[in-house]
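My questions all concern the structure below.
Of the protein chains in this complex, one is absent; all others appear in place.
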Amino acid sequence: MQGIKRFINQLRAKSPWLLHFDCGSCNGCDIEILACLTPVYDVERFGIIHVGNPFHADLLLTSGTVNHRNKKVLANLYSQMPSPKIVVAIGACGLSGGIFREAYNVVGGIDKVIPVDVYVPGCPPKPEAIIDGVVLGLGKLQAPQERNGERKEA
Amino acid sequence: MREEIMAVSAEALVGEVAKLKVLGYRLVTLSCTELDASNLDILYHFDKDLGLKHLRLTAPKAAAVPSISPVYFAALLVENEIQDFFGLRFEGLVVDYRGTLYLEEEALKTPYCRFSLRSADQREGPAAALDAETNHPNAEKF
Partner (left out) sequence: MRKTVIPFGPQHPVLPEPIHLKLTVEDERIIEAIPNLGYVHRGLERLADIRDFHQMIQVVERVCGICSVIHALCYCQGIEEIMGVEVPPRARYLRVMWSELHRIQSHLLWLGLFADSFGFESLFMQFWRVREKIMDISEATTGNRVIVSVNVIGGVRRNPDPEQIRWVLAQIDWVEAELQRLEDTMLEDYTVKKRTVGKGVLTRQQAYELGAVGPVLRGSGVAQDARQTGYAAYGELHFEPVVETDGDCYARNKVRFRETLASIDLIRRAIHRLPDGEVRTKIKGIKPPQGETVNRVEQPRGELLYYLKGSGQKTLDRVRIRTPTFANIPPLLVMLPGHFLSDVPVVTLSIDPCISCTER
């Protein structure tokens, strides 16, 4: 039984599907995430496919600050994803609220609402950094038992 | 400002705006600024052939302002936005979000009012105002 589990975990990391949700970002991070999918950076060569349905996704890429209205949507999307799931927070706003942290409608970083596995800093991070973060997340997909609250920076 | 500004009263507002529409002006937007504890300054920006024209209305916070959205449909979003930000009431809005266009229940009410955190509905008594101030998680930031 243990062997089968390990086998499935290894397979999972070979073709992870990702879901992208823009919380309250300025679009800077979103267009860099989209740029990752396009010919110059092309994450599809790693078997990564961008999906629109949370029920199909293994990875959740989020950018931007959480505000009072979208935190429900974010929590909802996270709960709809099947486990094991990896959350990658992208950009300074997703990490801590960034330049918007003092604004009145901002709750803070993504980790105020859902647990985050990989933090990718930058305003906005370059596509290389985002791919790096996703690959780091894939390592965690392969070994979900190591996840227990431990966090790494990309 | 370089362009001409014309002061209007709340009663004459809709008439003036309708006149501008007949003259072929396009509504650009409304800008609202808080003047003091009880007054707001609303600028109506209009455009025709790349020239701007402004109407200035000084509105007390407590009274409702007539909406111009029946004349210019485009005003509906910005008037709802001012309702959210300043707690001012617009009468006769085409679509009225009642202060929830941007803001959720738990968010700061009338966030752009520096002098008081009261919203239009909480205007009764100082106790309600105090509640709004102390309950909000972000209240201490401003």
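Residue numbering begins at 1 within each chain, and the chains themselves are lettered A and B in the order written.
Here, a residue touches a chain if its C-beta (ideal position, glycine included) is under 8 Å from a C-beta of that chain, and two chains touch if they have at least 3 such contacts.
Not measured: the values here are computed from a predicted model.
Take chain B: the residues that touch the chain left off the picture are 1-3, 21, 26-29, 31-33, 43, 45, 50, 52, 54, 72-74, 76-78, 95, 100-104, 111-112, 114, 142. Residues of chain A in touch with the missing chain: 20-32, 34-35, 38-40, 51-54, 64-65, 67, 69-70, 73, 77, 99-100, 102-106, 123-124, 126.
As a convention for this text, only the chains that are shown with their structure count from here on.
Within the complex, the chain B residues that touch chain A are 102-104, 106-108, 111, 138, 141-142. Put simply, chain A touches chain B in their complex at residues 67-69, 102, 104-106.
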